[in-house]
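Missing here is one protein chain; the remaining ones are kept as they sit in the complex.
Presenting chain A:
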Amino acid sequence: MGGHNAALHGAGPTGPGTKPGTDHLVTDGHGHPGEGVYIRIAIILAIVTAIEVAIYYVDALRPLLVPTLLVLSIAKFVVVVGYFMHLKFDDSRYRLMFIAGLVVVFSVIGALIAMFWTDQYYVPQEALETLQQAREAEAEAAE
């Protein structure tokens, strides 16, 4: 591994957008982290997952459960994408493309949830009145 590091740091082949500030990492000849880094990251991910499950059962942490789970989940997501999928080390345009997709995803989720959790978006007042009239007409017809 050491040989690979020496070959890479500063002098190795670099693709467009390759970040120079990754010298502190143990990397292989492809600008990717080495096995040691992968194993350490996997251990961290396993520990974070264990923490997620553990706090699920702690009643005292109930008020903080949702934000804590979201933060831990985002952290795991970023670590996997950054290190295992090499987005931290690859061309920055890959990153840009993926982040653009995430922006669209969060926009869609936000819009959909807002639409369903806010009655003004989902059922306009006019539609409600129309529905009310239809219901009354149906009741009259039934009588």
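Here, a contact is a pair of C-beta atoms (placed from the backbone, for glycine too) under 8 Å apart; a residue touches a chain by one contact, two chains touch by 3 or more; residues count from 1.
As a working rule, contacts and distances are computed from a predicted model.
**Student:** As a check of understanding, state which of "TatD DNase family protein", "Cytochrome bo(3) ubiquinol oxidase subunit 3", "FAD-binding dehydrogenase" or "ABC transporter permease" is the UniProt name of the chain not shown.
**Tutor:** Missing chain, per its UniProt entry: "Cytochrome bo(3) ubiquinol oxidase subunit 3".
**Student:** Pick out the residues on chain A that sit against the missing chain.
**Tutor:** Output for chain A: 13-16, 18, 28-32, 34-35, 38-39, 41-42, 45-46, 49, 52-53, 56, 65-66, 69-70, 72-73, 76-77, 80-81, 84-86, 91, 93-94, 97-98, 100-102, 104-106, 108-109, 112-113, 116-119, 122-123, 130-131, 134-135, 137-138.
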